[in-house]
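One protein chain omitted, others in place.
Right after this comes chain A.
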Amino acid sequence: MALNIQDVTKFYGSNKVLDQVNLTMQKGEFIALLGPSGSGKTTLLRIIAGLQFADGGLLSFDGEDITGTEARLRRFGMVFQSYALFEHMTVAENVAFGLKMRPRATRPARAEIGSRVQALLEMGEIGQLADRYPSQLSGGQRQRVALARALAIEPRLLLLDEPFSALDTKVRKGLRGALRDLQKRVGIGAILVTHDQEEAFEIADRIAIMADGRIEQFDKPENILKAPATPFVAEFLEGLGAWQNAGAGI
């Protein structure tokens, strides 16, 4: 068991956005948090990242309690919806950032950082873009840079906040497969937040369907399709039939 979320609750003022959420994730698993906007999936991801903190409940990773651990100490790589690239740094500098910020004792030598960055860029098929600035990249390229930057810190977990939402359909489909391959190759667990059913069903090992701050169902895609746990899930997944008939994925 890699990540364990136990009874996590979060309020915005008097508004309960997460209501005793429980979720257990296996090592190397790819999980999708799927739900309509306002269902609390992004808040849950930000709590896992350490950018926000739960008002109640526990978070543990590999048995270590991380409920109150700061984001910078968690070593969870995150890809933001806006990608949040550092606009004043080149692609290579963006990817090197996490390594350069390490305390001297654990910071790799300059040459070592350079070769690691190049390797990551090659892995993301953007090696030729090392000296470009983010403003000179296409949406798909920016997404690849954001992913390479998150992977550079050798994360223990990969967090993806709607990483495809800013891309057009064609690019999106290609990158989906690339992301899935990369995640399996690196062998780390990943949590993807999305409101796109097709995306979740194609990419994830297990899907947590969220509504109103609760997880309605958490299971493998085929099980969810076979037996929706609640009327909400059944209704939310209407229209996915076409995708299933086409025989894609799984």
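The working rule: a contact is a pair of C-beta atoms (placed from the backbone, for glycine too) under 8 Å apart; a residue touches a chain by one contact, two chains touch by 3 or more; residues count from 1.
By definition in this document, contacts and distances are computed from a predicted model.
S.K.: When you check the chain that is not on display against UniProt, which of "ATP synthase subunit a", "Sulfate ABC transporter permease subunit CysW", "Heme exporter protein C" or "Hydrogenase maturation factor HypA" does it turn out to be?
M.R.: In UniProt, the chain excluded from the picture bears the name "Sulfate ABC transporter permease subunit CysW".
S.K.: Touching the hidden chain in the complete assembly: which of A:Lys27, A:His88 or A:Lys220 does that?
M.R.: A:His88
S.K.: Give the residue, chosen from A:Phe30, A:Phe61, A:Phe76 or A:Phe201, that touches the chain omitted from the document.
M.R.: Of the listed residues, the one touching the omitted chain is A:Phe76.
S.K.: Can you tell me which of A:Ala49, A:Ile188, A:Ala211 or A:Ile224 touches the chain that was removed from the display?
M.R.: Once the missing chain is taken into account, the touching residue is A:Ala49.
S.K.: Could you pull out which residues of chain A are in touch with the chain that's been left out?
M.R.: Against the left-out chain, chain A lists 49-51, 70-78, 80, 82, 84-88, 97-98, 101-102, 149-150, 152-153, 159.
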